[in-house]
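Chains shown are a subset, placed as in the full complex.
Note that the chains are named A and B in the order they appear, and that numbering of residues resets to 1 at the start of each chain.
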C-alpha cells in the first residue's frame, strides 16, 4: 500500500457501512479519521486497519454539535490535508405521522440532516482554499420518497439531499466534488437483519435471497468509484441497489 | 355567501399569499382562523373579510412551538369542525453554504419544515376521527431543486415536501386530502418587488413583464381548486407558474 499524505474523514463510522468506508480508504493509503458518538467502539476497526498496514484515528464526536465537528475536521486537517469527507450518519425510524413526537422529528433531523450540513460546510471551508477535495453524503430510498411511516426520516433525508445539491452546485466550479449516494435497498447490517427477523421470523434470515441485501463493502466500493471519477465526468447523484431489488 | 359551520386554519397568514388564501376561503363561507407571529398585523385583513360578510379570527401563533399550534387548531375546532388547514410559513433566505450560520440553518428549518410537521400532525389528529378534511402545504421551486445559495432554504423545503408526501400516503385512505402546492415563480409581494429593485434597479419594477410574477390571489385560487377536487381524483403535488416563466 502506498501511503498518501492526506486524510479522509468519516463522520458516522458505525459498525457496518461507516467501518467499511473507513477500511477502504485506509487500504488505499489515506489516513482515515473515523468519528462516531462513542469513539471507544472503534477500537476493533482501528486494530483491523492497523493490522492491514493502514492508519486510522478513532474519535468520539457528536455531528449535531458545531464545535465537535469543527474540532474533528480541524484535527484531521492538521494531521495532513483533508482530501475528503464522508457523512454517513443514519437515523432510520418508522412511526405513523400522528404518533411521531416532536422530539423524534427533531432528533432525526439533527442527526441526519443538520449534522450533514455542519459537516459539509466545515469540510468545504477547509477545501476551498486548495480548490480540491470531495464531500460525499449517504442517502437512502427515503431521500427520494416520503413513504408511509417515514415522515421524520424522509424529511431529514430529503433535507440532506438538498444540502448536498446546493453544495454540489456551489463547490463544483471550485473543483470540490460533492456527491450523494442513494442506497436503494437494505444493507447487510445487524440492525437490518434484526428487523427482518422481527417482521418475517428468524427462518427468513436463514433463507435470505441473494440479491436482497447489499454488503457494506459494496457501499465502500461505490464511494471509491466516485472518488476515482475524472473531474470532467463527476456524478452528483449515484444510486445503487442489488440486482434483485424491486424498485 | 352561504355560511358553512366549518373552520379553515391558515398558518402563516402573511400580508400577501396567506391573506389571499384566508380571504378566498372566508369568501366561500368558512370561518377562517388566521395565524401569524404577530396577530395584531391581521387587523386590516379581518376588517376586509368582515366588510365582505365573511368571518375571520386573527390569532398570534408561533408555528415552531407545539403548544402554540395545538392551541390554535384546538380553538378553531372548538369553534366549528376543522375542514382544512393550510401551512404557508415562508423563510426564503440565500447565502453561500460556507457563510450559512448554524443559527440560520436551524431557524429556517424550524419555520418552514418543523412548523409544517407540527401543523400537519395536529390537524391530522383532529381530522382522523371524522375521516374528512384537507391539509395543504405551500412549496416553492426550492422544494425540488437545491440551487446555489439555497442550502438552508431548499433543505427546509425538501424536508417539508417529504412530510407532506408521507402524510398524503398515510392519510389519503382515511379520506384526508394532503397536497403540496409548488409555486414555481416569484409572487407579487412587497418582498419580491424589493428584491427585484435591489438586483435590477427601481426601473425594472416599472416595466415588469406581464407573466413574471404570480398574483397572491392566483395562489388562493389554486388552493381552492385543490379543495374542490372529487376524492377519486386528488392531486398530491400541484405545480403552478405564470405563462411566461422560464423553467
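Everything that follows uses one rule, which is that contacts are C-beta pairs under 8 Å (C-beta built on N, C-alpha and C of every residue); 3 or more make two chains touch, one makes a residue touch a chain.
Nothing here was measured: the structure is a model prediction, and the numbers come from that model.
Every protein chain here shares one sequence; 2 sit in place, and the complete assembly counts 4 copies in total.
Assume only the chains that are shown with their structure count from here on.
Chain centres here are Cα means. That of chain A falls 34 Å from that of chain B. The residues of chain B lying in touch with chain A in their complex are 66, 96-98, 100, 102, 105-106, 109, 113-114, 117-118, 120-121, 124-125, 128, 142, 145-152, 154-171.
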